[in-house]
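Note that one protein chain of the assembly has been removed; the remaining protein chains are unaltered in position.
Moving on, here comes chain A:
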Amino acid sequence: MSVWDILEINPTGEESAIKKAYAKKLKQHHPEDDPEGYQRLREAYDSALKQAKHIAATPALTVMDEEEAEGAEGDEAWMWQDEDEEWEEEPDETVLPEIQVHPVRRFLEQVEELYEDFPSRIEPDSWKALLDSDVVWDVEHSQSLQDGLISFLEDSHYLPRSVWEVLDQVFRFSADKEALLERYPEYFVEYILRQINGSMELRYDCFRGSAAIDDVDIEEYLYLREEAQEMLGDGELEEAKDLLDTAHEMFADDPDLELMRSKYFLAVGETDQALASLQRVIELRPDDWDGHWHRAQLLHDLQRYEEALADLDVLLQQEPHNSHVLSLAGRCHLGLGQIEETREKMKLSYEQDNTHINTFVYWYMAGNKHFYEQPPLKRADRRKARLHTFYYWAVVFLRMTWLPIILYTLLEVFFDLPAICNRLFILILLWNLWRMIRSERFIST
């Protein structure tokens, strides 16, 4: 049965006729009383409305199947752009009144303007102001505006995280990843979300108020910086080095670039260079977490514990309860032989995170008796201890040899054994004694 049969009308392109028929039939198949009948009728109605659009469109567009019809509909949002472009081609622009420029287009022009003005573009407030314009709020334009903005960002995406967060607040990218994936390429969706959550953040504050950037091709620099980050992440050290060098020549006051350089130097084993880079990071940004942290790790590995501790102190002032920092500080104290300090730091770290494996390992190491000075024992105690040690080893020895001893004794009682047996028995005892001594050495190490 076709949908038209269910509705009891002839196929038509007229929406109102379908609605009328549906309304009439709905009284027979009331959703309260006849759920199945209603479902059938409803599906017929929805499908009839779709077909009606198609039928109504057919005379004008001779060949067009349903999918194409839908496609054309989806393009509608973009129609304004085509129209605008046609306008621009007209020779006499003065005739065109300004108000006729489509608001979305005007907005995108403003975005472009802002993007080109580098000092303003890295300020979240300037984006906030722009994004509060009426056209952004207007739901009528929301889809085309978002499409336009994202396609602009695909080519121009060097923005600080704070600006991405403002964009996220307005367009709620991170709340609905699925919807983004439906419309935009996956790599760029991932890129946007990464910028918002800040997992690969490259900061922009070093450019703020810096006179040096005026002479630099900033777009080129930002491109090099991001490429270098990617190459380092992929372990392509050669490519990374070239990019880092070029970028460093252009602009030398960027702590994030300096950090990447130090990572590169560490990866190729040039410790001194790495240390110099980290030094520079800290000069540029005295409270930089990564700078101090990587330097502390490096200094610890170089056994320069005192210097490492100085860096870690800076970090502990920022975050007194960070397990990683506490644990590394403990290890530095351990390297210096300061057992009490080690235990104190490890305990603090353990209180924060009782699964931190380094804390465990080095905390227990600090308990090792080699790290303690032993007070002299009293004579009686020493004798007692020696006696206990003797008992202990006697029991261990018996535990290993009881079977041969019993066997030998039994045989000796009931049989007259040849001398070779005595020697064999003594040999067994001696062998076990040797085994015991060996195990004692193993345990004590």
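Here is the rule we go by: a residue touches a chain if its C-beta (ideal position, glycine included) is under 8 Å from a C-beta of that chain, and two chains touch if they have at least 3 such contacts; residues count from 1.
Definition applied: contacts and distances are computed from a predicted model.
A.B. asks: So which of "ABC transporter ATP-binding protein", "Dihydroxyacetone kinase subunit L", "Xylose transport system permease protein XylH" or "Chaperone protein DnaK" is the UniProt name of the chain that got left out?
C.D. replies: Of the names offered in "ABC transporter ATP-binding protein", "Dihydroxyacetone kinase subunit L", "Xylose transport system permease protein XylH" or "Chaperone protein DnaK", the absent chain's UniProt record gives "Chaperone protein DnaK".
A.B. asks: Where the complex has a chain not shown, which of A:Glu14, A:Glu112 or A:Asp138 is the residue touching it?
C.D. replies: Of the candidates A:Glu14, A:Glu112 or A:Asp138, A:Asp138 is in touch with the missing chain.
A.B. asks: Would you indicate which residue among A:Pro11, A:Pro35, A:Pro119 or A:Pro185 is in contact with the undisplayed chain?
C.D. replies: A:Pro35
A.B. asks: What is the set of chain A residues that contact the non-displayed chain in the whole complex?
C.D. replies: Touch with the absent chain occurs at residues 19-20, 22-23, 26-27, 30-32, 35-36, 38-39, 42, 46, 134, 137-140, 142-143, 169-170, 172, 175-176, 178.
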